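For this view, one protein chain was removed and the others were kept in their places.
The chains carry the letters A and B, assigned in the order they are written, with residues numbered from 1 in each.
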Amino acid sequence: MLAVVINADQALNMLSQGALLFILASGLAVIFGLMNIINFAHGSLIMVGAYAGAEVAAHHLSSWLAIPIGFAVGVALGFVVEVVLIRRLYGRPWDTILATIGLGLILIAVVSIVFGRENKYVGTPLSGEWNLGFDRYSSYRLFLVIFAAALFASLWFVTNKTRLGLVARAVIANETLAATHGIDSRAVRRWTFMVGAGLAGVAGALVAPIGSVQPNMGQDYLVDAFMVVMVAYSSVGGLLLAALLFGAAESWVTFLTTPIVGSVTIIVLTAITLRVLPQGFSALALPGRDGALRPRSGRDLPTPPEDAVR
Amino acid sequence: MTADAARLRLGRLVAARSLAPKLGLLGVGVVAMAIAPSLVSTHYEDLLVQSFIYAIFAISFDLLWGYTGVLSLGHSAFFGVGGYVIGVSATQLGHGTEGIAIGIAGGVAGAVILALAVGWVAFYSRVTPIYIAVITLSLALVLSRLAALTSFTALSDYTGGYNGLSFILTSWPITSWYWLCGIALVVLTVLALVLVRSDFGRVLIGVRDNERRLAYLGYDVPRLKLTVFTLSAAIAALAGAAYASYLDFASPDLLGLTVATNVLIIVSIGGRGTIIGPVVGAIIIGLVGPTVSDRWPEYWQLVLGALFVAIVIFLPRGLWGAITDGAKTLRPLLRRALPAEQPRTRLVPTEWTQPRRARAAEHGASLARFVNLRKSFGSLHVLRGVDLDVRGGEILCVIGPNGAGKSTLINVVTDSRELSDGEIVFDGQRSVGLPPARIARRGVGRTFQGTNLMETYTVGDSLFIAGRRGSIPSLWRRTHDIPLNEEVATLDAATGLADVVDVRVSDLSHGKRQALELSMALALEPQVLLLDEPTAGLTDEERSIVGPLLRELAARGIGIVLVEHDLDFVRAITDRVAVLHQGRVEVVGPVEEVVGSPLVREIYLGVKS
Partner (left out) sequence: MGALRERSRRLWAAAIVVFVAAAAAVAAAAPYAGAAARAGTVKIGLITSVTGPASVYYPSIKQVTQMAVDEINASGGVNGDKVQLVTADSNTTPAQAATQSRRLALSEGVKMEFVEDIVADRDAALPFATQANIPFIYAWSYEGGPLQSGTDTVCHKNFWATGQVPNNLVPKPIQYLVQTKGWKQWYLIGSDYKWPRTMNKHISVAITQNGGKVLGQEYAPLTQTDFSSIVTKLKALPKGSAIVVNLVGGSLINFFKQWHAAGGSNDRVIAFAMDEQTLGAAGGAAAGAWGAYDYYANGKTPGNTAFLKKLKAKYDGHVAVPTSLSEEGYEAIWLWALAARKAGSFDLDKVNAAMTKVKFFGPRGWVQFLPNHHIALPDILARAGNGSYYTDFVKNFGVIAPADQCPASAWA
């Protein structure tokens, strides 16, 4: 079947895969970019968002409602997690990795207890195809592309053009200085985490119709999102570029070979990219560079005293 | 034995940080292990065998993470490689001695090769610290997915693809496995305890606490990490081989994230950096887990997850850490009731052992030359061409306003990979593009602004490690008599550091920390010493010790570069002064000339004369 190297349908697969990856990674990227912590419970938050979507479907509500409800559930969960967990680990980024891994397990267990562990299947809000002239293509996947574009635009706008973004960037750049200007850095961190968790919830609601909803579904999404965020490092533009490139690569390799080889594509590309460019794509002069979530200087995750010292 | 002798022995056990209590505990464990098979059902014997194997795996993880500070999120890769290689060997070569021997050796070799490759990629490059987590996670994911690949390649002819490999290696009864794995676990626990308590173990803890500082003391940190990573991978592969052989089965799950997360959780809960904790944790979780989860899988996962999170937040040293910390708070109470024990760590003054390149007669000879040093961060130029030379026997003081590039100067000189452009010559050797450890071993010592120490070291550990100058110490012995050159001994006696050799660095006062910072740099016996504000935060009294000491060092032929703000202090001890301003040396000369010059006033006060 290698006769068909690429066609319009496959090109759209590659684009929509990149868009999906961007949506999946955005919540993780916001938290990593603004708080410099890696939220390994991201996959489980996606799973919770997907269950929110499944519940919407089970109650015969409009499938579109799944998106705002997924966001709301994510934000609410984010609030609880920040207050109970994340806040206590501020300044201990390595321990935050461990704690969020544990949190992911807890969320899986709780969802299993409440909703059972069997697979659930959710209908799409959009079914059928759209005729694009050159190709007829799944309308839902095209909707994901539009959604990703809107998400990118909002993230870019908020970080660069609003006071909120300015405040957030000020806290990252110099927390002490920001505090002297009356910025409540604790509130900034709390809101950041809530928004990041909310975006994970949205991603969950969006992937629910195209996969099986079950408690362990988040793991593969987490891995892909984690890899893309490491490569994007700290810029919204970098995230978009990484997601589009790696998503397309995954889809293309899958098309040429087999899905398993496709599924390791993102991982291998990430390991290579970070070896060559330790700061990922934010080291490149990208058009979206001004959208940097975090200043480029400084190395990531310095081992702080509290983590290392026992 | 008299009562007094017994009390003395007990006192030693309690007071000394010796192996004895741990060995005693191990004895209890061995006895429990010996009688367990006659008490429990076959089912629990079966679970114990699996727990023992997991405990060995946990030891490998603890050596790497708990002691060396390298977090591998995909350690299952090595475990699984061990399991798969013995499986493939058994199915291809048969179940005889040949199949087993080649299987075990091949698994260990495979894990070692993988670890060397991954470690080389991760440790010998300027990647961010999180990279090791990314690449180990990647390794486990890629291997587990490729192992599950049934189509597309001939790989699955050997691995069995998603089905995995069923193979029957031995027909030993469970009890034989129990003894084999039990004895292996005891031996490995003892070896690991000896290793982590040896002088080499102290170096590893230094890597965990502050690898950067260790590099500036001359230690080849990447090599240390690679060594432990490889050792850990080899042990993990052995555990994996045992696990797969015992279960007669190897599947992609062995390589996957569940196994990787399990060992992380076991070591965290048991207590990272304790060896015993992870072993005990593996056994408890290995027994309780299946018992509970067979009936209530979700609830077991919930409890385990919650326990893991609670321990990460409240007991970072895990359960065993909590128990030993509790024992430590009891120890002074016991000590009061028992005869005092002499501190075991002693400082032994020795001669300065390193060759002194500039002898007294050659004072004034150039030891180091900096030519046109430049350093830029993107479009920000911090150093714009600095020229200086450092002469034996003199103190050269670098002054300048904040942001002039003083600390950057020290940084690029001691880590010349950071240099954007320019030439550095130490003792006639061009020293550009070298990492800190190489420069330190060429005889360049430095201190850090503020302090930059290994916080869980004792003072004695710090001085011992600094005095080794990067050479790898014994893997089994622990040195209690720490050789120390006269200069350091003098300093430590004067500052009172010598009285607190067994105190943890994190418990030291600020003045003592500064003194230790300087002592460590001196213990390196450098030719050139770069000091970044060594008197900041010191009392006048302490400061009055440092000045003469620096003069004394200079008198012995060392070249000292001092970054300092306190102009009175500078006046008192400096030979020459260099004024750094906006990344350039504006003027160099004798102290009186420079300090009084209009230029200095202009730079500091912004007054144009």
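Rule of thumb we're sticking to: a contact is a pair of C-beta atoms (placed from the backbone, for glycine too) under 8 Å apart; a residue touches a chain by one contact, two chains touch by 3 or more.
The model shown is predicted, which means the values in this text are computed figures rather than measured ones.
Student: When the whole complex is taken into account, which chains on show are touched by the absent chain?
Tutor: A, B
Student: Taking the full complex into account, find the residue in B:Ala322, B:Val432 or B:Val503 that is in contact with the omitted chain.
Tutor: Answering carefully, the residue with contact to the hidden chain is B:Ala322.
Student: Please pick, from B:Val30, B:Leu287, B:Ile472 or B:Val588, the residue that touches the omitted chain in the full complex.
Tutor: Missing-chain contact among the listed residues: B:Leu287.
Student: If the hidden chain were put back, which of B:Val112, B:Leu149, B:Ala242 or B:Leu580 would touch it?
Tutor: Of the listed residues, the one touching the omitted chain is B:Leu149.
Student: Need a quick check: the contact residues on chain A for the chain that isn't drawn.
Tutor: Touch set of chain A with respect to the missing chain: 1, 4, 7, 9-10, 13, 16-17, 117-119, 121, 123-124, 127-129, 136-141, 209-212, 214-217, 220, 251, 254-255, 258-260, 262-263.
Student: Given the full complex, what residues of chain B touch the hidden partner chain?
Tutor: For chain B, the residues touching the absent chain are 39-44, 46, 145, 148-152, 161-164, 166, 168, 247-249, 251, 253-254, 269, 284, 287-288, 290-291, 294, 297, 307, 310-311, 313-315, 319, 322-323.
One rule holds in what follows: only the chains that are shown with their structure count from here on.
Student: So the centre of each chain is just the mean of its C-alpha atoms; given that, what is the distance between chain A and chain B in Å?
Tutor: 33
Student: Enumerate the contact residues on chain A facing chain B in the complex.
Tutor: Touching chain B: residues 38, 85, 88-89, 94-95, 97-99, 101-106, 108-110, 112-113, 117, 219, 223, 226-227, 230, 257-258, 260-261, 263-264, 267-268, 270-271, 274-275, 278-279, 296-297, 299-303, 305, 307-310 of chain A.
Student: Across the complex, what residues on chain B touch chain A?
Tutor: So the residues of chain B touching chain A come out as 69, 71, 121, 125-131, 133-135, 137-138, 141-142, 145-146, 148-149, 151-152, 208-211, 257, 261, 264-265, 268, 273, 297-299, 301-302, 304-306, 308-309, 312-313, 316-317, 321, 377-378, 455-456, 506.
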